[in-house]
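Heads up, one of the protein chains got dropped from this complex, but the rest are sitting where they should.
When the chains are written out, they are named A and B in that same order, and each has its own residue count from 1.
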Amino acid sequence: MGVLETSGDTVILVMEVVGTVAFALSGVMAGARARLDWLGVVVLAVVVSVGGGTLRDLILDVPIDWLTESWPLLLAAAVAVVAIPVVERVGGDLDSRAHVLVADAAGLAAFAVVGADVALDQGVAAWAAAVLGVVTGVGGGVIRDLLVRRRPAVLSGQIYALAALAGTSLYVLLLEVDVEPLVATWLGVLTILAVRLAAIHWD
Amino acid sequence: MGVLETSGDTVILVMEVVGTVAFALSGVMAGARARLDWLGVVVLAVVVSVGGGTLRDLILDVPIDWLTESWPLLLAAAVAVVAIPVVERVGGDLDSRAHVLVADAAGLAAFAVVGADVALDQGVAAWAAAVLGVVTGVGGGVIRDLLVRRRPAVLSGQIYALAALAGTSLYVLLLEVDVEPLVATWLGVLTILAVRLAAIHWD
Partner (left out) sequence: MGVLETSGDTVILVMEVVGTVAFALSGVMAGARARLDWLGVVVLAVVVSVGGGTLRDLILDVPIDWLTESWPLLLAAAVAVVAIPVVERVGGDLDSRAHVLVADAAGLAAFAVVGADVALDQGVAAWAAAVLGVVTGVGGGVIRDLLVRRRPAVLSGQIYALAALAGTSLYVLLLEVDVEPLVATWLGVLTILAVRLAAIHWD
């Protein structure tokens, strides 16, 4: 993803950055709720940010991306260091479950589509790429919720894995019928984001 | 496993189906106990079904089986969709810990022997194949229990990992002395099942 050849690659890179920042924020807020101190919060933010992609790369048997590029780890740690004092200041207002879930929705949407894209690049079947997108999107959040010992959001009963599957399936389908990658990416991401935000709103 | 060459391959495929169905059921019942709604239960059933095999394939560094064949994911999801209304109807009667453990025992027995078989196919040492069978058999249940935040069955103090190890060791040993694969598979599976059911009964 480091080399930007097409607009498709650029938008995927943008989505990686968005997902990394969003999951790092969800980790910071979940860590604050769990009363971790700041070192623990930084660790949590980094693990949540890279967790889903690591799982995806292990399953695809491709090199883990943060082993070859340093920016994901550094970006997640930097987001945590900047966000921790902000979250602490706004305190009781910010650290509720809903805020974690909104940041999580952004990360889920971005990473699910990135994950499907990486899987397609490896030549897996379209349906398997859609499933791997879901794994990429939900992986970080599952790890986060296990570590702070809360019920994983993916089991929460809100439309979660299904939202991710809808978005990655749409993305994969649109690419199959030769829609512009840029358009397919945005439609996939916005589908997931819209479904998740609606689910959080009406929960 | 998709191509059926010998009776040994057929019985291993049968065991994969049995294990997938049994672990999906254990996931459905564990999800019902944890008061998940049906989307969460389907996700849990699928993850529990493919979890042990995924761990095995990662450790063996072979392609993850559900990436190349779609039936394990589809079967687990279908079992969940069919089982959820049944489990809900029988309600308080069915969703006790014992029912989860009986379904788990069937899945453990089937997957442990399948796991040892897959490992032997990759040329690992006999003792390592027996251990990898245990990992395959217990993996899904550990993931299930972590996700619904219960004490993992493998740590429950009942004879669990040891039952799996007895069965996979027997299976590997019988193949070493050229017993028919069909016979070795059944003896391995029945050993695990018998020990687990006895342990559950006398607990």
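Observations
What we mean here is this: a contact is a pair of C-beta atoms (placed from the backbone, for glycine too) under 8 Å apart; a residue touches a chain by one contact, two chains touch by 3 or more.
Because the structure is predicted, anything quoted here is derived from the model rather than measured.
Screening A:Met29, A:Ile84, A:Val113 or A:Leu147 for touch with the missing chain picks out A:Leu147.
The chain omitted from view is touched by exactly one of A:Thr54, A:Thr136 or A:Thr185, namely A:Thr54.
In the complete assembly, the contact with the undisplayed chain comes from A:Leu73, out of A:Val14, A:Leu73, A:Ala126 or A:Leu190. From the options B:Val14, B:Val81 or B:Val124, the residue with contact to the chain not on display is B:Val124. Subunit A meets the missing chain through residues 31, 34, 36-37, 39-40, 43-44, 54, 58, 61, 63-64, 66-68, 70, 73, 146-149. For subunit B, the residues touching the absent chain in the complete assembly are 58-61, 124-125, 127-128, 131-132, 142, 146, 149, 151-152, 154-162.
The working rule: only the chains that are shown with their structure count from here on.
Rotation angle for the C-alpha superposition of subunit A on subunit B: 120 degrees, rounded in steps of 5.
Between the CA-based centres of subunit A and subunit B the separation comes to 30 Å, rounded to the whole angstrom.
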